[in-house]
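Have a look at this one before I ask anything.
One protein chain is absent from this view; the other protein chains keep their places.
What follows is subunit A.
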């Protein structure tokens, strides 16, 4: 059965496999970054998080079922979108429950390196090693962790939302809908750009926007 099914399907090329691997790396990074932001910014209490080893670091991921389900649902669709190359940004908007306004905005820019995916036959990969990619991701995660030192303390209860900037031609599932950009309004808005990492097919940059205290 499997042989017949495999013979009917086109064989996976190296570029396709590389693209899939790259998508997995990027989506994993997004997932762990979201968890890390939720922990570091105190959106949920520390006892809601569990320690895991990832990227050679001790990362904290949420054990709350609602949060886990929400992030899993996002990641499931996000992986497809990354693979089809229709998304350009992922935003984690933290908003105050009392004020009902966005107080912090974590933006991850995603660039698709289209040179490698010109043709199926072209295997023009730069062959970046996994260790190198992991080191780059480590540095971003460390920067996210260290950002707590300069970001203002979030007082009161806060909630979060994940936004995705997709191209207008992409197919949208029924459980997804349009949203506003959740930009920070008013003065004293600061931007801090973090390091970036890149795979053979993607480049990911990070940026945090927050309101300075008066």
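Note that a contact is a pair of C-beta atoms (placed from the backbone, for glycine too) under 8 Å apart; a residue touches a chain by one contact, two chains touch by 3 or more; residues count from 1.
As a convention for this text, contacts and distances are computed from a predicted model.
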| item | value |
| --- | --- |
| Listed names "Spindle assembly checkpoint component MAD1", "Replication factor C subunit 1", "Anaphase-promoting complex subunit 2" or "Rab GDP dissociation inhibitor", with the criterion being the UniProt name of the chain not displayed | "Spindle assembly checkpoint component MAD1" |
| Residue touching the undisplayed chain, where the options are A:52, A:146 or A:181 | A:181 |
| Interface residues of subunit A (partner: the chain not displayed) | 45, 47-48, 63-64, 66-67, 70, 73-74, 88-89, 93, 95, 97, 100, 109, 114-115, 118, 122, 124, 159-170, 172, 175-181, 183, 191, 193, 205, 207 |
